[in-house]
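Entry: subunit A
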Amino acid sequence: MARDTAPRAKNGYRHQYAIFAFMVALFLVLPYVIYPVFLMQALCFALFACAFNLLIGYTGLVSFGHAMFLGAAGYISAHAAKVWGLPPELAILAGTAASAALGLVVGLLAIRRQGIYFAMITLALAQMIFFFSLQAKFTGGEDGIQSVPRGVMFGILNLQDMMTMYFVVLAIFLAGFLLICRVIHSPFGQVLKAIRENEPRAISLGYNVHQYKLIAFVLSAALSGLAGGTKAIVFQLASLTDVHWTMSGEVVLMTLLGGMGTLFGPVVGAFIVIAMQNYLAQLGSWVTIAQGVVFVICVLAFRRGIVGELGRFLKKPL
Partner candidate 1 sequence: MRDNLARDARPAAAPAAAPMLEVKDLHAWYGESHILHGMNFDIRPGEVVTLLGRNGAGKTTTLKSIMGIVAKRTGSILFEGAETAGLASNRIARLGLAFCPEERGIFASLDVRENLLLPPQVRPGGMSVETIFELFPNLKERLASQGTKLSGGEQQMLAIGRILRTGARLLLLDEPTEGLAPVIIQQIGATLRRLKAEGFTILLVEQNFRFAATVADRHYVVERGKVVDHFQASEIEKSVDKLRNYLGV
Partner candidate 2 sequence: MRGVKSVKALGLAAAVALAAGTAQAQVSDGVIKIGVLTDMSSLYTDLAGAGSVVAAKMAVEDFGAAAKGMKVEIVSADHQNKPDVGSAIARQWYDADKVDVIVDVPNSGVALAVNEVTREKNKVFLVSGAASSALTGDKCSPNTIHWTYDTWALANGTGRAIVKTGGDTWFFITADYAFGHQLEADTSAVVKEMGGKVLGAVRAPLNTPDFSSFLLQAQASKAKIVGLANAGGDTVNSIKQASEFGIVKGGQNLAGLLVFLTDVHSLGLPVAQGLIFTEAWYWDMNDANRAFAAKFAPQDKGIHPTMIHAGVYSAVTHYLKAIEQAKNDTDGKAVVAKMKSMPTDDKLFGKGTIRADGRHIHDMYLFEVKKPDESKKPWDYYKLRATIPAAEAFRPVDKGNCPLTKS
């Protein structure tokens, strides 16, 4: 009688499978229509935004320094691939692990504070990582780590080929996305949801909420790292851009624009923001202005974001 006694919940999720299937189909077709490198970039950022959303949307913690996880993993993966000569899968894994470790340290420092305090602490710690990346030898300072070899994944997939690279990125993105879905709908996710709904009550039930938030934070950091490591392999470079605080702002923008706490929102948000950056590149500082304006409009008028508003309109969680 377990699952079928929950008709509401079941109905609540079925359409998500359909949307997911549509998304996968779209991503399988798109590279034949749209320039794949753009898609790969967008997918990396979509994963980054989803990881960020896992934190903000499902634990209510707003990190304003998430770039440090993207960037740190980028550096480690690039270094691993280039200097240690690791194959791409191990290089990405190394970056992911590094970000998870960084997430643990940062989380231990920051997790006891909430709201804006948490945001400012993560921002400041990210700034520390930025300066470290600028000065440390192995990161190459302003130049970054250049000409990172893409290599051959699992000894068979030659990533020099653009389409192979694309499908590997897609696979990584989907794996990350599915993991996030799983986390949200796992026993652990259930506790997170309970904490977000009523933290004092969760404490009174014996939950040490800091531990749960910390795990969510580390997971989010690790997945951001996965995105960062993949991005370094795709673009064959790791640079300061990814650890700069403006990147932390961008991921907030993507998530906010797409819809915090929605499954598909961050993906939509990331694609829009990346498209805006790419296609408005000629307009110089207007890109920044446009981003700022989108930010302001979202906060003032569309706090649910595009997908969130759509979900409310359709009365279904998206």
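Criterion applied: all candidates are chains of the complex that A comes from, given by their letters.
Please note the rule applied: a residue touches a chain if its C-beta (ideal position, glycine included) is under 8 Å from a C-beta of that chain, and two chains touch if they have at least 3 such contacts; residues count from 1.
Since the model is a prediction, treat every value here as computed from it, not as a measurement.
Candidate 2 is the one, among 1 or 2, that touches subunit A in this complex. Put simply, subunit A touches candidate 2 in their complex at residues 33-35, 37-38, 41, 131, 134-135, 140-144, 146-147, 162, 231, 235-237, 239-242, 275, 277-279, 281-285, 287-288.
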